[in-house]
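Note that one protein chain is taken out, while the other chains of the complex remain in position.
This part shows chain A:
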Amino acid sequence: MLSQSTLSPAERRFLEDGVRQGFRNDGRGLLDYRPYTVETGILPSTSGSSRVRSFGTDVLCAVKVDMGSPPADKPDEGVVSVNVECSASVAPHGELEGGSSSRATGRVGGGRRDDSGEGWSAYLGALLDDLCLPPCALDKKALCVSPHVYAWHVNVDILLLNAAGGVLDAMSLAMRSALRDTTLPSVSVGSRDEWEEEDTADGVQQSKPPFDVDERPTAGTPFPAQDIPVCVTVGQVCSHYVWDMSSEEESCAEAQVTVAVDRNGRCVAVHKSGMASIDPTGLLQVLKDAGRVGVELIKKLEAAMAKLGTGQPVVRERLGFMAA
């Protein structure tokens, strides 16, 4: 179950009263974010990876790039697919099913009907793709190596290891840091003269030219989009807007608004979820605040990334993969 909390009415009232007065159970103000822990380069076999943790929420993101053909309808673009999986430890025995259990837990994305929560994962993936990878943030043309012939297929796999509020936010942070960690290998495609024309049953068909990959990590280029927006989610609790909710707060939130913000504080996507409706003036305030909160979050993230060393895998002693 994504939000493990089922609050008693008294706990709920305590939390709501606190929010009305601007205090939260963990001592934060309404706009305060919890600290995130970000690690990059933790999966050496991938092109880029990251792990984001924040008070129980734990997200692992891996990016793998493959050379493939560009889509037929957009021959000068690459392909990016976002795939979200909720590990079995998060969603035991089909807790993700049923629309209404999600209502109680106030989860972003609502609940889906199938037992495995696969539908919900797929929806989350599509939502992240839509919110965080809009054309204004990611120019897919930069992922094309040779029009009609070769383009990068970027697979972003996000694994939700543990959920305790702010899942979508953590996933977007993980995606941003993993894509910044990604290097596209240096590839040189053979010249046009090397193409061989093949006679097939359908007529003359050109085979693809050969390409060479420079496998040295230093020869690669960084992922073309360095400013992937991050999601900031705000919940409406008793008509107050609460940022970066814990799972208890999520279960009290009547409605949630997720805003994707880039480095310059520009809002590039907005999505409302949850039960209650919101009024337009409140929404405009949320958009204003989201810019501020998002910029701050990205600044902290970049400072942390700079400390990790840009693009270089983190070398440090660890006891095991999951060791904190």
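Everything that follows uses one rule, which is that a contact is a pair of C-beta atoms (placed from the backbone, for glycine too) under 8 Å apart; a residue touches a chain by one contact, two chains touch by 3 or more; residues count from 1.
By our rule, contacts and distances are computed from a predicted model.
Student: One chain of this complex is missing from the view, so tell me which of "Exoribonuclease phosphorolytic domain-containing protein", "Guanine nucleotide-binding protein subunit gamma-1-like", "Proteasome subunit beta" or "Chromo domain-containing protein" is its UniProt name.
Tutor: Missing chain, UniProt protein name: "Exoribonuclease phosphorolytic domain-containing protein".
Student: Which one touches the absent chain: A:80, A:131 or A:297?
Tutor: Going through A:80, A:131 or A:297 one by one, A:131 is the residue touching the chain not shown.
Student: Sort through A:47, A:182, A:247 or A:273 and give me the one touching the missing partner chain.
Tutor: A:273
Student: To test your reading of the contact rule: which positions on chain A touch the chain that is missing from view?
Tutor: Counting only chain A, the missing chain is touched by 73-74, 97-104, 109-110, 112-113, 119, 122-123, 126-127, 130-131, 134-136, 139, 255, 257, 259-260, 266-280, 283-284, 287-288, 291.
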